[in-house]
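Here the complex is missing a single protein chain, while all its other protein chains stay put.
Presenting chain A:
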């Protein structure tokens, strides 16, 4: 079996949180699909609540604590990301955004991403498409077409809720992510932190005509 690395970022604040619940359901569905492809998957869950102070300290000092650094390194070398946030005041939570603000903008390039969100009512579901999807597009990640929004009421719908019910959406999204993760080679890449830009010369001419 080949191996792939999946990182799950959950920005839920309460414990237990419905955001984490959604993240876990999406993870299980994705790992099952990958298993069906004969792909073994290692999963690392990053609970942003546990990193809250470290994230703010990084914003202030410019460097990550060892704990935050480990999370960012896992993300940088992941084959896939499941990112789930509660919707606060019409968008992803501030903590969720702050975490991605301290990640190097090039670290998520080509990363397959499944986006999910939770909220009290269905009225905020478009935040996935007007806020979260552009965030990952900016980072040059590959966001799967199906995103999953779970309102409080969704947790009361059954598996037979028909097309569009929560289990159906989770299954479709997991299938889309698993196919990209299967083909990802990100976790086996070797990154050279000292790679110089193409055409660099220590005596100049760099950037010139």
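Keep in mind that, in the parts below, a contact is a pair of C-beta atoms (placed from the backbone, for glycine too) under 8 Å apart; a residue touches a chain by one contact, two chains touch by 3 or more; residues count from 1.
Assume contacts and distances are computed from a predicted model.
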Given the choices "Putative FMN-dependent luciferase-like monooxygenase", "Nucleoside ABC transporter ATP-binding protein", "Insulinase family protein" or "hydrogenase (acceptor)", state the protein name listed in UniProt for the chain not shown. "Putative FMN-dependent luciferase-like monooxygenase"
Determine which one of A:16, A:38, A:156 or A:204 touches the chain that has been left out. A:204
Residue of A:66, A:145 or A:164 in touch with the missing chain, whole complex considered: A:66
Mind listing the chain A residues that contact the chain we can't see here? 56-57, 60-63, 65-66, 193-197, 200-209
